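Apart from one protein chain that is not included, each protein chain of the complex appears where it belongs.
Presenting subunit A:
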Amino acid sequence: MPPSSPPPIDFSQLWALSPEILLTLWGLVLLLVDVGPLRGRPGSSRRKTVGSLALIGPIGVFALLLAPLVAGPGAGGGDPDPTLVYGTIAGDPLATSFNGVIALLLAMVIGMSMAWDFTEHWGAYFALLLWAAVGMMVLVAAEELLILFLALELMTICLYLAAAFEKDKRRSAEAGMKYFVYGSVASALFLFGLSLLYGLTGTTFLDGIRRVLVESAAATGEAGGLSGDLVGATAVLLILVGFGFKLAAVPFHQWAPDTYEGAPAPVSAWIASGSKLASLVALMKVLLHALAPWAGAVGGEAGGGWVLIVAAIAAATMTYGNLAALAQRNLKRMLAYSSIAHAGYMLVGVLAAMVTVRSGSSAAEAAGAVLFYLVIYSLTTVGAFAAAAWLARGLGRDDIDDLDGLGVRSPGLAVCLAILMLSLIGLPPTAGFVSKLAMFLEVLNADASARSTLLLLVALALVNSVISAFYYARVLRALFLRRSDRSPGPAPRGVSWPIVLAALAAVGFGLEPAPLVDSMRSAASAMLTITLPPSPPDLPAPAPVAAIPVSGGMAMQK
């Protein structure tokens, strides 16, 4: 970076970061409350008090997000440049809407956490949940590689710790340890990939990287793609390792089943929903925006690119996830494999968004379909994990068989859980079906050369949906078709409202998907069109000049 004198930070921009700031501070407050006023109180009473206090965090985020609507237009928006803090963080509709989604998921996770006593350190636990949410929010908004990496680490480190929080269970410690070891290796590789990318392009801004790549492609006259570009390919592969770990995509998924099974149910839910959601958005930003010139062609001999790699990962991920889920008896472990499988479906959507031939205002619809899928998946998965929390509270274990007979004992919640399972299968009239259909229909708009490959992937995804029906149906069978004399008892409020809310969302957005689809489309279009301001001299702008000698060096290596 040239040591120019940057303009002082415009503090009015901090308004756009208020959700993150609020949650950070509120986490500190929770810590202090737990060790201060509540010191010496028994665990369960602190759980209730700190948990209720923690709920104020996401509620405050909602209030902050709704404030501009109440205050009328112009209070927060109106700025033509949606980036903040020297263009490193976006304050676009994507960030705003996903802040809302993350806050909602956080509230559900906090609710589940209040169901039973699995730890003594409630202040630290809830603070970690909140700070993980901060990481996710920044990750979704990141427009620069370093911010992206820092946000990713903030999120994951909080989750490493939270996964190991059930200290009297060895599985929980194992979960945290495995997550940590795999995660730190993946992070190191990811960082290495980012450094290569910086070396190649001379900038860490996503839009700057895109510009440099477009320019160098134009200079060499080659079509997009990575063929012959060894360093570029290495960078892409390493970046995919990092994201693959976060998404639990095959072959970087090995940590997921053990971690999901061992960690307390709310933490597993948080890893499966929030962490996956934020990482996939970041992945889409990096791949679809910054590295789009390296996408390469799907068909034909001309230039391979990351599209082919992602296609292979997607196919392997969904197939392996579904087949492995078939053999599971534990609810959380089954959901872990199911979340692996869903990551595969979403990668198919990412591919479709890359090769789409849509242009103009509808260009982002394919990416919007993926975001829609992502939101629906996250909500339903958190709801399903709430069932695991319920079992863990009542029975101390969470096998699928422990759900036996709940259809008779708590018919309302059982119906809601059934709706969640149907939505995860992708059966109409639930939102799972609409989101799958919207994503897979994007094949229609795929590039002609990529269409057959994509159709193949979609066919594979549908076959996989059939396979997935087998293990989700096992939950249905346990709920309604079996009887049992052991019961987890009535569900506590913290468990029941996330389940009901998720089921309502699954049915509501299944019958009337238009509002969410539209907002996701506008979020996606904001995500894909974000550009740096046309580099005024006083901005620490990327130095595109630096790229030319580097890519020249590349050419010599070839």
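Heads up, the rule we're going with is that a residue touches a chain if its C-beta (ideal position, glycine included) is under 8 Å from a C-beta of that chain, and two chains touch if they have at least 3 such contacts; residues count from 1.
In this text, contacts and distances are computed from a predicted model.
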Refer to UniProt and select, among "Electron transfer flavoprotein alpha subunit", "NADH-quinone oxidoreductase subunit M", "Sugar ABC transporter permease" or "3-isopropylmalate dehydratase large subunit", the name of the complex member that is left out.
-> "NADH-quinone oxidoreductase subunit M"
Residue of A:E20, A:D229 or A:E365 in touch with the missing chain, whole complex considered | A:E365
Hidden partner chain, touching residue among A:A233, A:A469, A:I499 or A:M527 | A:A469
Touching the left-out chain: which of A:T49, A:S187, A:N445 or A:S519?
-> A:N445
Which residue from A:G60, A:P428, A:P492 or A:G508 sits in contact with the chain not drawn here?
-> A:P428
With the missing chain put back, which residues of subunit A would touch it? List them for me.
-> 358, 362, 365, 411, 422, 425, 427-429, 433-434, 437-438, 440-441, 443-445, 451, 455, 458-459, 462-463, 465-466, 469-470, 473, 476-477, 480-482, 513-514, 517
